[in-house]
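Some notes on the structure that comes next.
For this view, one protein chain was removed and the others were kept in their places.
Right after this comes subunit A.
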Amino acid sequence: MTDPAMTDAPTVVPITDVVLETRGLTKSFRGFTAVRDLDFTVRRGTIHALIGPNGAGKTTVFNLLTKFLAPTSGHILHDGVDITAASPAAIARRGIGRSFQISATFPHLTALENVRVALQRRTPGRFHFWRPESTLAALNDRALALLAEVGLEARAQEPAGTLPYGAKKALEIATTLALDPDVLLLDEPLAGMGREDVARTAALIRRTAQKENGRRTVVMVEHNLGVVADLSDRITVLQRGEILAEGSYADIAADRAVREAYMGTGHA
């Protein structure tokens, strides 16, 4: 759990090993509260899984963290800085990269262009409308290397919209990695993938977290509990918008409340 002294700390704290933190985060949709008074802390360099039954509020938490939804109340801190008021694009530029539960790609761009457009963000060329596209060729090698990481190098020239679902998910991870993010938020990265792709992607997530001297952080929503057990340093179980339990996989597996919550929901 959080260091108790942190709870009453001033809004701007010195950079600690806490990379992401929510305080009293609440989101209501017309009276229905999807996330309730959430105090959620993620430590730098960890793989942190966020699990829970359908409708628990996991995706809503991701949308709040990246400002795709505005919180009803509460605060979000990244590196000790309050980012509650920042725009989604500004949050991404701070180094918080995300993927979406329903795969999000640019369907009319090729797989290569999908990744490249993420690499392009850091170049001044993003506003150059008078230059030929060929000026982007300098980014191709890096884009191809990222596609290779997710096993898509052979499909680089295919429009993303024509790829099968699992490949789209993989492409989305490659695109998110192209941002070279400090924190990676992955919403069900393995959903829709075949067994082989699941293994490869799980290995990639582990490798990714080890980059930057292990300072990179991954927060992952995932229903595949085998992979969660395998990869996660820490697990938070969400139910009806509140934290039901938190700890290592062993802690969680032994938790009575968690077992009850998962009973009859189809997940095991």
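Convention: a residue touches a chain if its C-beta (ideal position, glycine included) is under 8 Å from a C-beta of that chain, and two chains touch if they have at least 3 such contacts; residues count from 1.
Everything below uses one rule, namely that contacts and distances are computed from a predicted model.
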Original post:
What does the UniProt entry say the missing chain is called, choosing from "Branched-chain amino acid ABC transporter permease", "Tetrathionate reductase subunit B", "CO/xanthine dehydrogenase FAD-binding subunit" or "Phosphonate-transporting ATPase"?
Top reply: "Branched-chain amino acid ABC transporter permease"
Original post:
Thinking of the whole complex, not just what is shown, which of A:Gly74, A:Gly97 or A:Gly241 touches the missing chain?
Top reply: A:Gly97
**OP:** Could you tell me which of A:Ala111, A:Leu136 or A:Ala245 touches the chain that is not displayed?
**Re:** A:Leu136
Subject >> Chain not shown, touching residues in subunit A >> reply: 66, 68, 87-90, 92-93, 97-98, 100, 104-109, 113-114, 116-118, 120-121, 123, 125-133, 135-136, 175, 179
